[in-house]
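Below is the structure I would like to discuss, written out as structure tokens.
For this depiction, one protein chain was excluded, whereas all remaining protein chains were kept in their positions.
Then we have chain A:
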Amino acid sequence: MNSLLDVILTTDFAFSVLRVTTPILFAALGALISNRAGIINIGMEGIMLVSALAGVIVSAYTHSAWVGLLGAVLSGTLIAGILAFFTLKFKTHIILGGVAINMFASGGTVFILYLLSGDKGSSTSLASKVLPSVQIPLLKDIPVLGPILSGHHILTYFSILSVLVVYYLLNRTPLGLRIRSVGENPHAAQSVGVSVVRIQYTALLLSGFFASLGGAYMSMGYLSLFTRDMVAGRGWIAIAAESMGRSTTVGTALTSLLFGAADALSNALQVLKIPAELIATLPYVATVVGLIIYAVSETRKKNKKLKTTTTK
């Protein structure tokens, strides 16, 4: 037990929580935006995978990590655009489209990887670039806080910034108002001339944008190469984080952090003599426990409400 605490109560562990939260947080914010517009993007996993590969390839050929990032974002947003096109234009069911995107991404990335590098497993033969980490002056010298908060990957900082951006976007801008109105009562939005389809397009593209930042982080920060199916369910966990966060920006960010912490814990505990398989279940156990707590509190709230209305 002591050794467990030894592992958790270190600045290294706290640092790693932020590190593994980053891709989940990005994707969860993306899921949040599309969900608020009333359209569930379950293609997060596939979008992340495609953008992870695109970042590696573009950076390898242009010798620039930043152009690589741009490539990742463009390709991820493009995939979201394709999903939006089929869903909103041809009225394909969004779940069907999302599943197609995920399967296409899983197979397609391996295919392209093989074409370019001759390797089906990873991109080791491609000289891809990595985005920099940032030391924050002043902050880095503060004990405890410094080692936890400073020295992170630039996209990690950007993901935290994105929480504020998404909050502002949804709650304080005309676009956010329209996104929420379309999600809550599309007829109302339509009746005042808001184009439901255009708003949902925008929301899906934005969700693709954020998911692809998460994907770029996977191959240009978390790891420095692409490996097959490297997103490993993070897109799905992000969707869970969004709904457990009750579709609010703050809730989504906090649940993402919770899942990140569980993920980090499972990484950290591998040094102990606990079976790796058991540790690997931690994030999922956290999900189930979280959902149970959520369901219980919701039921209580409902019962309370019922009681007050009946006593009225």
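In this text, a contact is a pair of C-beta atoms (placed from the backbone, for glycine too) under 8 Å apart; a residue touches a chain by one contact, two chains touch by 3 or more; residues count from 1.
The criterion applied here is as follows: contacts and distances are computed from a predicted model.
Visitor: Would you mind picking the UniProt name of the chain not drawn here, from "Zinc-dependent alcohol dehydrogenase", "EfeM/EfeO family lipoprotein", "ATP-binding cassette domain-containing protein" or "Multicomponent K+:H+ antiporter subunit E"?
Guide: The record for the missing subunit names the protein "ATP-binding cassette domain-containing protein".
Visitor: Among A:T92, A:S106 or A:Q190, single out the residue that touches the unshown chain.
Guide: Touching the chain that is not displayed is residue A:Q190.
Visitor: Out of A:S3, A:S125 or A:T173, point to the residue that touches the absent chain in the complete complex.
Guide: Touches the omitted chain: A:T173.
Visitor: Of A:S34, A:S59, A:S75 or A:S181, which one is in contact with the hidden chain?
Guide: Only one of A:S34, A:S59, A:S75 or A:S181 touches the chain omitted from view, namely A:S181.
Visitor: Residues of chain A in contact with the chain that isn't shown?
Guide: 168, 172-174, 176-178, 180-181, 184-185, 187-194
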